[in-house]
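If you scroll down you'll find the structure; I have some questions about it.
Note that one protein chain is taken out, while the other chains of the complex remain in position.
Up next is chain A:
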């Protein structure tokens, strides 16, 4: 059979489940979008590198042709025309491809490219590795500094042969590479590079020479040149050139200019990609610019794009990380209970001199009121913690102290709009207070109007209060064996007195039926009262006062939508009763010691319990399982936690203890 509460509960449950799933989908969608963006960026970077490397190869070829032409000239003196034609055609094509207007510039750029290529070849084995490895390897060898114009002139004039030998070697390496593999598989290319690298130790030396940080300018250049000269002294330039030329023939017997094997292109791509990626994260834009000078403006542009891609990738990578973190900090609308997995301590409220017996949140603020055995109650604004360097646990000072009770304050309730609060004390008084604004200054002038009323009637300690917003009435339970119903705003506030059998410990309006209230007693009795008739309408538990010492029930709580009462027992149990039938629905051992306090979340999905075992536990009400346990509060004598509370509309929970502290968790 269907019942309204059951339907409500089902709907709420389903809705919260849907919301949870929707949140998960959103998270997944964001993650996938980030991944897509990341991959797109990577692809763009790859394509840019591909373009980059094609250009470089073209330049190498051009440089090689020119060397060849010069060698030819030197050797044979006059057979330049044939080569020249080749060179010129190459020049033109190269120029067109390179988009350079200055042949001299392309010379210089070509040389720089070759130098770079040497170092790239040497470190090719790291290209396939994770980005960080690339970074480490490449950062260990700084990039080539741009040659100042003077150096270029010198080289043009006199030192060309050395550079050319260098470039020849580089080209030879590349051709070796090209000859060794014919497929487009990048990895095989890298293996080839390894093969080359192992053989060409000289090249590695050259690469070291070339690894000068841009910042080290003149000294670096001198060193570089000196070492380069040393390295090349051993080389028989002519021999290398011949080998290089021979390789060219091998590759391309027919083509006027060496073709660009796909293989090489791929290799070059990844090298540049590696280069780019290294620089991106470290923002070595200057170094990159110097390197890409051979490409002139076009190259630099590409470099920028590549850097942006790399940086963009970095940003996107950060995006994915942030997304992973989001589910944990997912913020839900105020009316819903959070389904996040864990609560963490956020605020510690320090100011009371003795144990805090009760804690309640203001319904529409990030604020709490505490009631203590030091005779005071205090109002705290969680939005104004003490400034602190750490963000994990913040201390809060109170903004108002309610003074009026002449003994320990034992119970506390707040009305539905947060304008009044009610307190019950050891001095047998129930007091009505007007709650000051949460924005007041902590050291303001005293306003006697905060004390609204003193409800006189009880003759002994008032241990429990319950406020019904529908009735606008207050119930109080006292160890004088009575429960009283009050209208706090009226001039004659006492409406009715119910004498209890045994000493009541806790009273609570039934949330979905404010004509009834549940009262628990020190002997374990739990009774459901009809407030109109003043009679016990149902006995939920008989009470076994004579049988064992820990039979007392410390706290009763009412479910917001279903006719269920939850009770906290001295014998470590939490029990669930059906208000209609009076039957015990469920009983569970909840703590290692007396359970002292219960609080239900506003949606009826979770239960918070506190105990003298110094722990508070969060329970899922459907499965009756413990979702989280938090250790909190130290003991004074044999007591530790007196009170726990959920915020009625925000994601806060609170605990209050005998150590005079209150803790707020988010």
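FYI, a contact is a pair of C-beta atoms (placed from the backbone, for glycine too) under 8 Å apart; a residue touches a chain by one contact, two chains touch by 3 or more; residues count from 1.
Please note the rule applied: contacts and distances are computed from a predicted model.
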Candidate names "Complex I intermediate-associated protein 30, mitochondrial", "Autophagy-related protein 101", "MOB-like protein phocein" or "Small ribosomal subunit protein uS7m"; UniProt protein name, chain not shown: "MOB-like protein phocein"
Selected residue (touches chain absent from view) among A:384, A:586 or A:635: A:635
Options A:351, A:381 or A:579, residue touching the unrepresented chain: A:351
Residue, one of A:428, A:485 or A:512, that touches the chain absent here: A:428
Selected from A:406, A:419, A:581 or A:631 as touching the chain missing from the view: A:406
Listed residues A:527, A:554 or A:599, member touching the removed chain: A:554
Touch criterion as defined above, residue of A:106, A:522, A:599 or A:615 at the omitted chain: A:522
Contact set of chain A toward the excluded chain (per top definition): 348, 350-354, 374-376, 395, 397-398, 401, 403-408, 410, 426-428, 442-443, 445-446, 448, 460-461, 463-464, 479-480, 503-506, 521-522, 549, 552, 554-555, 570, 594, 596, 612, 634-639, 658-660
